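Of the protein chains in this complex, all but one are displayed in their positions.
Chain IDs A and B follow the sequence of writing; residue 1 opens each chain.
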Amino acid sequence: MDSFIPLLVIVPIFCAILLNLCHGKDKLVKLLALIFGITLPITPIFVNYGNHFFGGYSPLFLNSSWATNLPSTITNSILFNFHPAITYVFGGMQQIFIFILGILTFFVIFTSLNESKRASGVYTFLIFMGTAAVTAVFLTDDIFHLYIFFEISVMTQVGIILCSNIQRKHETALKYMFLSNIAAPMLLLGIGLLLGLTGNVNISDIIIAIKTGVVTPDNPVLLMAAALILFGWLYGSGLPPFHSIKSAMYSKATPHAAAILQVFTVFIFVSLGIVIIRIFAFISLLRWIIMIISALAMILGISMAITQHDFKRMIGYLAVGELGYVGLGLAIGTIQSITACLFQAVNEILLTGLLFIGVGTILYKTGTTDTNKLGGMLTENPFVAFIFLLTGFAMAGVPPFNAFQSKLLLIQSALNAGFPELGVLMIILSIVTFMTFVKVFYTVYLKPQPENMKIINKKIPQVTVISMVLLLIVCIMLGLFPNIVTNAFSQFAMGLL
Amino acid sequence: MISVQLASLLTSGMLIIIGLFAALFLDNIFKKIIGISFITEGVNLFIVTLGYKSDGVVPIFLPGMVKDVFVQNSAYPLPAAMVLTSIVIGASTLAVMLALVIILYQKHGTLSASKLLMDDEEMEAGE
Partner (left out) sequence: MIVYLLMLIIILGSIITLFQRNLLKAAIISGIPGAALALLYQYLLAPDVALTQAIIGTAILPVFLALTVYKTVRMEA
């Protein structure tokens, strides 16, 4: 049923509000959070593909019986294709992404509830609310609706880092809010310019208006709107010049929270990036800019990751660097490259989440993430170390894992589209990623143990290990059978161009 | 005399520029936040101005109005509906930021942005 599509957003919001009301009753919050967490990956499986028009106002071309008595000025003009309602589009691509989001949110809630004695209703509220917000950003075809949920997701991200007990979190939160309140009005201004040009905020309608010549494509105002929306995109996804604030956000959150924050970031990156490519694909300058910024993000993110000595910050920078791959795929703009970039986005969500949860086990045992104070963890917990090593291999693109398939596809598409330089760059940077990872692994697990290192908790909770193993199994599955997702993605990419 | 719409667009541009100036160049964090509220108000004014029609009527269909005349003269209601949400979002983000400012003042005893919002790297170098 198409009419179940809004449930994808309504269910998390409902769960969030209920959990917030239960704050203070620890056992109830734990129980409800687990039950609601399971619904997140299940809902997208049972919702059918289709479009949902809020209020039931479908466009005339889908419902030609409504158009029989209308004057020809409406039926023969662009108004015939006009979308009068806020539209949610749900297809195979959206299903996979929301399913992955659900899995990761569930594991994050599961592990974080297990590791902390007290369950905070507010914290779970923020996680569910953020999930709802990014789901709406992903589904919507209405650019102003996207802006609203973009703002909500920013607020929840700030709230999530305020829930940690790490030093100087308030400063980072204020700085992030500050930049958000400069970047988000710029995004809104860009949306306003598009509204002024086309009289509409529906993305499909804007595209029709540009393609049918209602708005001339070389209109300078359109270029201005593109620049402003691009600015909002760069901020929302933490590409340079915003990469250091984004990785600071990750380092100020607890590891589970960081895992969920990077999922939100990737979702906003992919959905706004697709919007930009859909509307402004004809501006070749814009595609060059996206390409340069993505390459810069890769180089800056990965090279800054090597120099860090805080482990969480290191992975934060790696996450920013990996986003560069996705951006390059978008900028190349062929069907193959967009398929590859969506696949890479899914892999990045899974692998970075897994790495952050892995960091969580070390923080849980030792109480520190400073690599200078760590060492010799291999003897403490060899199994977790093994999973961590496999994750690192996967991130660098070693064969049986998922990132190998997506990076291979990305490099092939770069070669096919006539950008061999980008292919070379990607290969070099994935070697550097691997090097960074080996360095982390050495300093944490292999290096002799410093004398002043204390072990706070002896045993890592079983739940954390189980969720890491399950996530790794998902990664291997995607690596062995990439067709599960790439078919849906290439179909989406074909519809896009 | 320039038209109302053009003057209003200029006003919104001025508000955005004043706000950006305050947010980027003033050191007091309180003034920065006031500047940010001006940016939001400027953008809102810009979007409302898009729907304006000179000699138009308010887009509310009251009993007794002639339909065709109303359709010809009414302003475009979509921007106004958008701005309603945007104003509320602006107010709520401002409230969160002010709350953070109060916490930071209790911690550091200053409102100077250059002292409050130092980078972590700079902090470590200073210590």
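Criterion: contacts are C-beta pairs under 8 Å (C-beta built on N, C-alpha and C of every residue); 3 or more make two chains touch, one makes a residue touch a chain.
Keep in mind the model is a prediction, meaning the values are calculated, not measured.
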Contact list for the unshown chain, restricted to visible chains: B
Residue numbers in chain B that touch the chain omitted from display: 4, 7-8, 10-11, 14-15, 18-19, 22, 26, 28, 30-31, 33-35, 37-38, 41, 44-45, 48-49, 51-53, 56-60, 75, 79-81, 83-84, 87-88, 91, 94-95, 98, 101-102, 105, 110-112
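What we mean here is this: only the chains that are shown with their structure count from here on.
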Chain A and chain B, separation of their C-alpha mean positions in angstrom: 28
Residues of chain A that touch chain B when the two form their complex: 144, 148, 151, 154-155, 158, 168, 170-175, 177-178, 180-182, 185, 188-189, 192, 195-196, 199, 201, 244, 248, 251
Chain B - residues contacting chain A, complex: 16, 20, 23, 29, 32, 36, 39-40, 42-43, 46-47, 50, 76, 78-79, 82, 85-86, 89, 92-94, 96-97, 100-101, 103-104, 107, 116-120, 123
